[in-house]
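In this view, the complex is presented without one of its protein chains, the others remaining in place.
Here is subunit A:
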Amino acid sequence: MAANGHQSNSPYVTLVSSDGLEFVVLREATSVSPTIRGMLRGQMIEARTGRCEFPEISGVILEKVVEYFHYWYKNQDKKDVPDMDIPVELCLQILDAADYLGLDSKPPLRQLKEGS
C-alpha cells in the first residue's frame, strides 16, 4: 500500500505538537508506533507531506515521545538497556499519548506484514 502513496521519500518525517513545536524524526524511528505507521502509508495528507500534526499532544509530551522513538530505534536490538528517564509529573500525559500512538502493544500481525 505504501508503495502507491504519494508520501515524500525523505528518511525524515516532521511531528507537530498542539502548541506548534516541530520535531524532525527519522522515519524509521517513528515506525514503532502503529498509529504513525498507519498515517505514513496510504494516501492521506500525512503520507503525502511527511508531516503529522497532533492537535492534542503538547510539545512537552511530544518531545518525550520523540525521545522514546530514538531510544527505541537505538536500542531495539540490544539487551540490558538502561531505562529511559521519565519525569513523574509527566507520567499520566505520556501514558495517554502512548495509548493514542499505540505504543502499548506489539503491532498486530497484519500491519507487520504490510509495513514497509
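Here are a few things to note about the model shown:
Everything below uses one rule, namely that a residue touches a chain if its C-beta (ideal position, glycine included) is under 8 Å from a C-beta of that chain, and two chains touch if they have at least 3 such contacts; residues count from 1.
Throughout what follows, contacts and distances are computed from a predicted model.
This complex has a chain not shown, and the name its UniProt record holds, of "Plasma membrane iron permease", "General transcription and DNA repair factor IIH subunit TFB4", "Ubiquitin-protein" or "DNA-directed RNA polymerase subunit", is "Ubiquitin-protein". Although one chain is not displayed, subunit A still touches it through residues 1, 6, 34-35, 38-39, 41-48, 52-56, 92-93, 95-96, 99-100, 102, 104-105, 108, 110-111, 114.
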